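Only one protein chain is missing; all other protein chains are in place.
Now for subunit A:
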Amino acid sequence: MSKIKHILSAEVSDSEIINGIEKGDNRIINKMYKLFYPSIAHMITSNNGTDDEAKDIFQEAVMVLYDKITQQKFELNSKLSTFLYAVSRRLWLKQLSRKGHSTNTSDISDFEDILHVEDDIQQHQEIENKFDQMNEAMSQLGEPCQTLLKDFYIKNLSMQEITDKFGYTNSDNAKTQKYKCLQRLKKIFFTIKIAE
């Protein structure tokens, strides 16, 4: 009986994983690797891929899932393993055709598509672009603005804590600094967006 319990607790349901991703619970990542990675890695390594390429593809597939979960109301209409496998397969085929290997992939490209993941990948790439702009803007912003904004808006530090951390004479100074940083970030972000 205890054995069965043990097995049950080791198994993670799809909805648990989705909840984990939604809440940003990083412990779920390890479980995802254990559950889904082997079959995908096998598919890629047996189709002209290396281990490292398999990892990259897997990570991108998980990011497609992540974007799907975080950006819209996610409806689970297949098993997660099937979804990730289908996405990985599509991504790998794209990569292979970019590399000009299409001749050798008949065994996976011939397979009928189980899921239409094309839209999800498309959406993922758009999101990826958007956030790339934000990342680009952040890196152009430089220090100490980057840390200041992260501390205030992400870590939710109080104005007083920020004043102490960055050594401003009073919290009004810190507030002015924060405002300037934010304005600069917005400016850079929108400039990049227009340039795109």
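Note that in this section contacts are C-beta pairs under 8 Å (C-beta built on N, C-alpha and C of every residue); 3 or more make two chains touch, one makes a residue touch a chain; residues count from 1.
Please note the rule applied: contacts and distances are computed from a predicted model.
This figure omits one chain of the complex; the name its UniProt record holds, of "Trypsin-like peptidase domain-containing protein", "ABC transporter substrate-binding protein", "Putative ABC transport system permease protein" or "Cytochrome d ubiquinol oxidase subunit II", is "Trypsin-like peptidase domain-containing protein".
Within the entire complex, the positions of subunit A that touch the omitted partner chain are 21, 24, 26, 29-30, 33, 37-38, 41-42, 45, 51, 54-55, 58-59, 62-63, 66-67, 70, 130-131, 134-135, 138, 149-150, 152-154, 156, 175-176, 179, 182, 185-186, 189.
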